[in-house]
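One structure is given here, and the rest of the page talks about it.
A protein chain is absent from this complex, but the other protein chains hold their places.
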Amino acid sequence: MGKMKKLFRYENIGILFVFPAFLYMLIFVGYPIIRNIILSFQDVNAGNLVKGTKNFILFDNYMELFSDNVFRSSLSNTLRYTVLCLVFQFIIGFALALFFNRKFTLAKPIRGILLVPWMIPVTVTALMFKLLFATDIGVINYLLRSLHLIDTNVEWLTTPGTAMFALICANVWIGIPFNMILISTGLTTIPGELYESASIDGANKVQTFFRITLPLLKPTVESVLVLGFIYTFKVYDLVYVMTSGGPVNSTHMLSTYSYKLSFEMFKYSKGSAVANVLLLILLVVGMSYIKITTEGEEK
Amino acid sequence: MKKKKIVALLTALAVTIGLFAGCGAEKETEDASGTASNTSGESQPEESEPEVSEAEEASAGEAVTIWYYWETEGHQVALDQVIQDYNASQDKYEVTAKYVPFADFKKQLSIGASADELPDIAILDSPDHASYVDMGIFEDLTGKFDVGSYYEGAVNSCTVDGKLYGVPFGVNCLALYYNEDMLNDAGCKVPTTWDELKETAKALTTESVTGLALCSVQNEEGTFNFVPWLWSTGASSYDINNENGIRALAFIQDLVNEGVMSKECINWTQGDVMNQFIAGNVAMMENGPWQIPTMQAEAPELNWKVTLIPKDSEYSSVLGGENYAVINGGNVEGALDFLTYSTSEEQVKFMMDKFGYISANQSIAETQFEADSPYQPFVEELKYAMPRGPLAEWPSVSDAISLAFNQVITGTATPEDAAAEAQATIDSIVK
Partner (left out) sequence: MDGEKRLSRRNNIILCIISLFILCLLLFPLYWALITSLKMEREIFQNPPTFYPHILNLQSYAAQVETGDFNMFRSFANSFLISLGATVIAVLLAVPASYGIARYYFKGRKFMLLAFLVTQMLPVSVLLTPMFIMFKNMHVYNTWIAAMLADATIGIPFSILILKNYFASIPKDLEEAAYLDGCNRFTAFGRILIPIARPGVMVCAIFSFLYAWGDLAYGMTFILDQEKRPITAGIFNFMGQYGTKWSYLTAFAVVTIIPVALIFIFMQKYIVSGMTSGAVKG
């Protein structure tokens, strides 16, 4: 009975709430993760996918990656892309959330409409941006030329550096509503009384922002950033459609390279290894998140 | 107090179970409605078999499934017509066709192979054929099919180690389209050599028009469009780092540097190139015969003609098209029976005509078109067309070639460096 009692400790009831979701994810994603790890230690390609022996070659795939130029550039591309996207979409999204939190007539309808970029399949968005960034017929070049910001057309998608810029623009465009809505939702959890008492105490807007809004929004901000990081880091559709990793592999990401290895070049194990490197980096991010958020909250 | 806790716990369990039961029940109802929608697919009753490979004995006959990737409505309708006629002609087999998008086709075959969930027939892009033969999912058709009258290159694309693993569906190749009005206005003749091509392209290039366009995306499609130039110098796909290979790369780089070919070509698929051509932004393009129906429909007033791809030392083109492959372990007899039907002259003529394809069967192809048909130059060009591969590792070789090609277009490498790098990659694949 004592043991039972311990098991039924107040806090452990929480498991019952969490368990169904946990089990669901374990079944549907846990198995793929384990299978993928095993695959990355084997030598599976077109020849032995269906029949033939799959040899365990342990870390050979991973070792091979380190001498692979495309892998190295995809790794640095992915990091650069993720950080830049995150910075811009978060700042703009945050600013818009604060802006639309003010109670003017159009605040709510427009905030709602701004969610529209989220209703378009990413593949379509990517194609739209490809059209906008086209060199000769693209409207972005046309507008820049009309404003006399450029003299000759910029070859956005055919020059390595600017192609990355175009990708980031497209991703930020999708990411702004995401950040804005989630932060707006977070703002509703801050009691209005706090602001009232702050203004009675004579705090100015900047002070209220840093003393009240930001600290109380911390959990939301942390969640939004970690989710944003994960989703941006494994970007696939957008890059595949807009640049397919080009020009000259300059915008390959870990996910697009993994796809290319697995499904275009039939190097399944190597593709899995790339995906696992991606997972490993995100695992570090995830663990830091857990450490930061749960620090000091345990009784 | 204790009692309360136990009640709470039981409630929690009930909630948990309820959640699962809820989901389970939902699954079942969805399943039922899923099946219901299956059977109510009236427009295409032949597509309503839920689990084809397991449906051994359907009332209408043994199931035979086909996967194909043509999204063009005309193609789908034509194939569907042949299938319906076949199904009506006998009652032993019931053929159904499933559309799998081109971008997903290789992936779906790979996944299907892992999960043992494949069709009975796949109609696939010819350069990929050897890889799937290597995977061991295709049936050996040697001696079961007479391909004697087919184009040699097409037969080669589905032959591995002397064994036949497929039947060519239809063939195509690339040739040079030119805007006749632009050529006349500029007072140019139809180019036949590289030098003439460059001169003509220069003369045709204006403020809003570039002389030449060819799809240069960094994938198989780009390789497809580049190898005719490579082969024309006498270089092979596996031997690039030599004078010939470098000359081909340098020629393309030169076209871009001179401004007669747009760098944007690296983002243009063959369809995009065609759209640029019919919009009048491009005066000449390298493209295939399958564009002709679209061009005739979308730009009927445009005055264009087709000629051989200009040569360096010899005329050259690349063989494209699809092959039928029969999956082993599936309904092989049924698949073969359907293939026999669909490769008969009458059916081939019907489909090729609707597709804008050239029959892979040379005896049919030679009488397929009128002498003044825009397709006729492609039949001529086919004499110079060679297949890619066949090689199980072709995707990796192709990747190296398209990378080199893209490097010179974007100016990120000299032809010499690009050729050397590609050669190093190719040597590590092909010993």
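Every chain is named by a letter (A and B) in the order it is written, and numbering of its residues begins at 1.
The definition used in the following text is that contacts are C-beta pairs under 8 Å (C-beta built on N, C-alpha and C of every residue); 3 or more make two chains touch, one makes a residue touch a chain.
It should be emphasised that the depicted structure is a prediction, and the values quoted were computed from it without experimental measurement.
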For the chain not depicted, the shown chains it touches: A, B
Contact with the hidden chain (one of A:57, A:84 or A:190): A:190
Among A:70, A:86 or A:122, the residue in touch with the chain that has been omitted: A:122
Options B:85, B:272, B:333 or B:353, residue touching the unrepresented chain: B:272
Chain B residues touching the omitted chain (full complex): 4, 7-8, 11-12, 15, 19, 22-23, 26-27, 30-31, 34-35, 37-38, 41, 43-44, 47-48, 50-51, 69-73, 76-77, 98-104, 107-108, 110-111, 114-115, 117, 208, 269-276, 278-281, 290-291, 294, 298-299
Hidden partner interface residues of chain A, rising order: 9-18, 20-22, 24-33, 35-36, 96, 98-110, 112-125, 127-129, 131-132, 136-139, 142, 173, 176, 178, 181-182, 184-193, 195-196, 205, 208-209, 212-213, 216, 219-220, 223, 226-227, 230-231, 234, 236-237, 254-255, 258-259, 262-263, 271-272, 275, 278-279, 282-283, 286-287, 289-290, 294, 297-299
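Heads up, the rule we're going with is that only the chains that are shown with their structure count from here on.
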Approximate Å spacing (C-alpha centroids) for the pair chain A, chain B: 33
Chain B-touching residues of chain A, taken from the complex the two chains share: 8, 13, 16-17, 19-20, 46-47, 49-52, 130, 134-137, 155, 157-160, 243-249, 262-266, 268
Residue numbers on chain B that touch chain A, as the complex places them: 5-6, 8-9, 12-13, 15-16, 19-20, 106-107, 110, 113-114, 131-132, 134-137, 217-219, 262-264, 266-267, 281, 392, 395-396, 399, 403, 406-407, 410, 412-413
